[in-house]
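Yeah, one chain of the complex is gone here, protein chain that is, but the others are all in their spots.
Coming up: chain A.
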Amino acid sequence: MPKIKFIEADGKEHVVDAQEGQSVMQAAMDNLVPGIVAECGGFASCATCHGYVDEAWLTKVPPPDAAEEGMIACAYHVRPNSRLTCQLTVTPALDGLVVRLPLSQTSE
């Protein structure tokens, strides 16, 4: 099972076992990782599953589609490595993935 490390804004780490084929967001939900809210349930409609994909992994994830790009463009606390974790599918290649979480998912 690929392992994913989520790091909360305050530095608290959560290493979880993810299922292949599920989204990175769902892996966080299944393991009660604080800091991912996922209001829309994974339909790229809310940006409350926003995370920063560690630079070392950026080339291993497919680029965002137009819908994701639009949502990220005006999300809170955006950085160049911002992604919607609901749009990232867990594959064996993502074993060890590190995702940092923003300060807040819903406001400034």
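What we mean here is this: a contact is a pair of C-beta atoms (placed from the backbone, for glycine too) under 8 Å apart; a residue touches a chain by one contact, two chains touch by 3 or more; residues count from 1.
Quick note on the criterion: contacts and distances are computed from a predicted model.
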Absent chain [UniProt protein name; select from "Sugar ABC transporter permease", "FAD-dependent oxidoreductase", "(2Fe-2S)-binding protein" or "Cytochrome c oxidase subunit 2"]: "FAD-dependent oxidoreductase"
Residue of A:A9, A:L58 or A:A73 touching the missing chain in the full complex: A:A73
Given A:A47, A:V61 or A:C86, the one touching the chain that is not displayed: A:A47
Touch list for chain A against the chain that is not drawn: 29-34, 37, 39-41, 43-47, 67, 70-71, 73-76, 106-107
